[in-house]
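First the structure, in the form of structure tokens, and then the observations on it.
One protein chain omitted, others in place.
Chain nomenclature is as follows: A and B, assigned in order of appearance, with residue numbering initiated at 1 for each chain independently.
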């Protein structure tokens, strides 16, 4: 067998028909080394059901133990996913494995092939008793009441919340319902109550996140996303590019950006920069240099965006050095 | 008996004094047909306690079965609400029935008489063990701890979350705590984490809802409410009118509207149109036509609102045809 791309042994929830509803992978692997590849050759490629003995056998064959003790103590069937390469997603368990890889910080957003993920994630009611199929929810609500129990429904979604599956170290998350499984939260990240991180998106850490990190968006170390600040997909320089914010940026409260930014950029509170906004670029001496569409500034560093509160003009204050860098950056666009 | 306006058999939670705290109606009826009217004549008008036998009897007398099997299997008292007409709300159970009618999509927002609803909905702590009266919460918190249980309080409110009662088909709700019972979510609606829908408000579907749909507000098919976008009540044309958004509108992230809009309208990200905003109307050739208060544009279609990022001027770009239509629309205001 060729090298394994990714592997995990998980605890799945199945419906009565045996379909996987969700799957917890406590110790997923990406690009396992030669020794592990040898051990994993015992598993079928794709998704399969295995016995706990098979998991324990695999674990015993490694110098470094593979799986948490609690998982190995299971006396119920487990789910193994063994991917030979990064192909489009082919099963619910595969989708969960890839989302775990991101939240376990084994790879960064926008590095995995997530094609077909929506097709393979069932829309479920996430309840205080675990995932329930949507068509079965009403009966479950009635039955819980008749039995004197309260059934609480947290969400109805294809994606569950991250922390019911993965707890990255060094992170605070004030409202766990706003971080989807598949989010990447780097060490030292604090997500306040208004913060949100979608799957395949994230904060490299350390970061303060009080705004919304949309699918595909990343923010780099030291960047602060203010309360209710928005990040959106955009066209830049004519093509579709993924939004990202570099290091040490500050996006003010209720502000937003439709263009990616480099390092040390600031958008003042309440100002939304869209790709089509016409921006007056001003140098370090306050001298107006040119007017450009914001998309032409995409990826630039050392830019401060404000709206002049007396003229309504949106200004980008920067310095000649940053402008020069930025020009060369875009010379080949 | 005259025709029944609305009917439901529910599972109530009662306090020690027998007062209804909440009520789940799995299969509410609005304007039942002649056959059902005959069957329902067995029930008292208003709110009453019935035995499960009475519910089973009613169910057996219909060709089309009335109630979910799980409900009919109950061996505890049930709550029947039978409304002769759409009068002001007269009991807690009635309030719950009307909220269910909306969330079950049996009628649209702003079609039911909801007078007195606040007076008849008790303010409750919604907990992991069901509704608890506010005055009793502290003792419940202590007792749970002493018994080694954790009591989680989700909200303290007159309205519960919708999906603990009603699960409409074809809907995703990323954070269930933001959809109140009484919300109308049409087929194909996705409410993201930042989305919110109040009671007697809704998305006709299909819609993407990442902003806030205030009480009384509706958005029609194909309309997209961006992240943290705001809808508010407003004065328009001199009178108080209910906000609504027509089909295929796009309200950008962090934007907002204080006027109703017709079809195919866009408000750019970060721009808030209040009824009193003075707007420069520009035709399809870029020619300025007139300046009006936004409320004069209320209900118009094919309008694009932006703020010129160099002059601060708020502009409505539209076309001559849309303007003509809009003028005639308002000719009789």
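Going forward, a contact is a pair of C-beta atoms (placed from the backbone, for glycine too) under 8 Å apart; a residue touches a chain by one contact, two chains touch by 3 or more.
Everything numeric here is computed off the predicted structure, so don't read it as measured data.
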item: Of A:20, A:71 or A:89, the residue in touch with the unshown chain; value: A:71
item: Touching residue (missing chain; options B:54, B:90 or B:128); value: B:128
item: Absent-chain interface as seen on subunit B, which is shown; value: 123, 125, 128, 134, 137-139, 141-143, 145-146, 150-159, 177-178, 196, 212, 214, 228, 230, 232, 254-256, 258, 270-272, 274, 277-280, 291, 307, 311-314
item: Residues in subunit A touching the chain absent from view; value: 11, 24, 26, 68-71, 73-74, 76, 127-130, 154, 161, 163-167, 169, 171-177, 193-194, 226-228, 252-254, 268-271, 307-313
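As a working rule, only the chains that are shown with their structure count from here on.
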item: Interchain centroid distance [CA atoms averaged], subunit A/subunit B, Å; value: 31
